[in-house]
Each structure stands twice: as C-alpha cells, then as structure tokens.
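The structure that follows is given in the form of structure tokens.
So, subunit A:
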Amino acid sequence: MIIAKNISKHFGKLVALDSINITCNAGECIALIGPNGSEKTTFIKSILGLVVPDSGDILFNNKTISKNWMYRSQIGYMPQIGRYPDNMTIGQLIKMMKDIRRENKNNIDEELLYSFQLDKMLDKRMRTLSGGTRQKVSALFAFLFNAEVLILDEPTAGLDPLAAEILREKIIKEKQKGKLVLITSHVLSELDDIVTQIIYIQDGKLIFHKDIEVLRTETGEQKLSKAIANVMAKTLINE
Partner candidate 1 sequence: MCLRIILISFFLILFFHQGSNATQINVGKQFSIHSIQKAIHQSSNGDTIIVNSGIYFEHNLIVDKSIKMIGINYPVLDGEHKYEVVSIKSSFVTFSGFKIQHSGYGTLIDPAGIKIYDAHKVTISDNIIDDTFFGIYTQNGKNCVIKNNQLRSYGKQEQEIGNGIHCWKCDSMQIIGNTVSGHRDGIYFEFVTNSIIWRNISTDNIRYGLHFMFSNKDSYITNLFRNNGAGVAVMFTTGVKMFNNTFEENWGDAAFGLLLKEISDSYIINNKFRKNTVGIYMEGASRCEMQKNIFESNGWAIKIQASCMDVTVTKNNFFGNTFDVGTNGTLVLNSFNSNYWDKYEGYDINEDNIGDVPYRPISMFSVIIEQNPPAMILFRSIMVSLLDKTEKIIPTLTPENLKDETPLMKSLSL
Partner candidate 2 sequence: MNKVIKYVVIDILRSKIVLAYTFILFIISFSVFSLEDNTAKGLLSLLNLVLFIVPLVSIIFSTIYVYNSSEFIELLLSQPLRRKQIWLSLFYGLSASLSLAFLIGAGVPLLIYEPTVTGLIMAIVGSLLSVIFVAIALLAAVSSRDKAKGIGVSILLWLYFALIFDGLILFLLFQFSDYPLEKPMMVISGFNPIDLSRIVILLRLDVSALMGYTGAVFKDFFGTNVGFVTALSVLVLWVIVPLKLSLAKFKRKDL
C-alpha cells in the first residue's frame, strides 16, 4: 500500500533519512521504533507530504505522492503533539474537519467521540484543554473518516491508562477491518499484542523490517520489548 523507494532527506548537515526502502501492506499493524531522535517522525511526515524528501519516491497505492494531495483523504493521522487553533471549540473543530474532508462525508466514525466522552465537552475551547484531552481529540480525528491507513505518532503518550486502553481496543478493531496501521511508540509493552511487523530505524537508517513472529523466533523472546532489546544489543556489538 505504501512503498518508500530509496528516500533521503537532509536538514542542513544532518542526515535525517538515508536511502530508506520500505514496503507496507494493508492489513498489517506496523510498529515504527527506534531511539529518541532516530527520525521516526520525519519518516511519517514524509509519507504525509509534510516533509519533502531530497531524493527517492514514495508510492501510495502505486501512485507517487509528490504533487499529489488527494491520497491524504485515505490517511488518518494522529500527530505526536496535537495543537489546534486556540479559539475554536471542539465542536467547531469537528465541524471544520468534516467540512474540509467532505469527500468522506458518508463514512464517519464517531465512536471515539463517545468512548472518550468528548461529546460532553463540545463547547470547550481548545486552549482550555489539557494535553491528554488534546490527544483524545487528535485520536478522534485520526479515526473520524474511516481512512484506509492510520498513522499514529506516539498515540498513547499523555493519555491516562483508561483512555490508552480504549484507544488500543480501537486500533485492534480497525486493524481487523484490514487497514494498514503505522504506529510509532517508545512504550513497547503496550504494543505487544497489536503489532504484526516491526520497522526499526536508527540515525535515519533502516536497520530492519521484520514480521514479529520472525523476530520472536530469531531472538527466542516472547515479549516484544525483550526481543527488541536483544536486537539492539546485537547491532551495538556489530558496530
């Protein structure tokens, strides 16, 4: 569904992405992991067209995304820090998003609105919201249009355990519908039972992209965090 072909990106002297080739298929739930500052977010932003790669190409459903914008109607994106126009209320923001994505009008999924109980605070202005509530709003928008691809950047950061659980359930549900889910997260344990594939990025380089079962057998660890730690230790030794 998403194919990254040899993409590179420099910010000044810093090499953010270094010839990355990745293929993501529908029905998978892919965890994008790596140490802090490993440019996971840059990669996600490249897919969204927020960052323009210096070279290489990204294909979405076999079409290049450069100079294209309509493909984004098939993506639900939850940013790491969701900040919104201060003076708008949640209700107005939802209305605006529906207005902007009019093409998805007949396919609205408002489940999170009720499960996060956001429907009771539609009149609250964005600047009065806590970080956690903003995250809930971000999550709501990601799922609102029933998009084929979900890109979630640190989805559970800042959420209380109850909300995190609700979100996890929601992700599983959507995955089962055959959607492609891309998640970056550093809290690995939460992902254990969702994830089907792991992409590991370090210093802008793709270290590996493997099925979780393959990874488990290779390392002999059942827990995802242990398996990753194992791999990380190996790469360190190799260096």
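FYI, a residue touches a chain if its C-beta (ideal position, glycine included) is under 8 Å from a C-beta of that chain, and two chains touch if they have at least 3 such contacts; residues count from 1.
Inclusion criterion for the candidates: all candidates are chains of the complex that A comes from, given by their letters.
Bear in mind the structure is a predicted one, so any value in this text is a computation, not a measurement.
Asks: Which candidate touches subunit A in this complex: 1 or 2?
Replies: 2
Asks: Within the complex, which stretch of subunit A touches candidate 2?
Replies: 9, 11, 45, 48-52, 69-73, 75, 77, 79, 81-88, 92, 96-97, 99-103, 141
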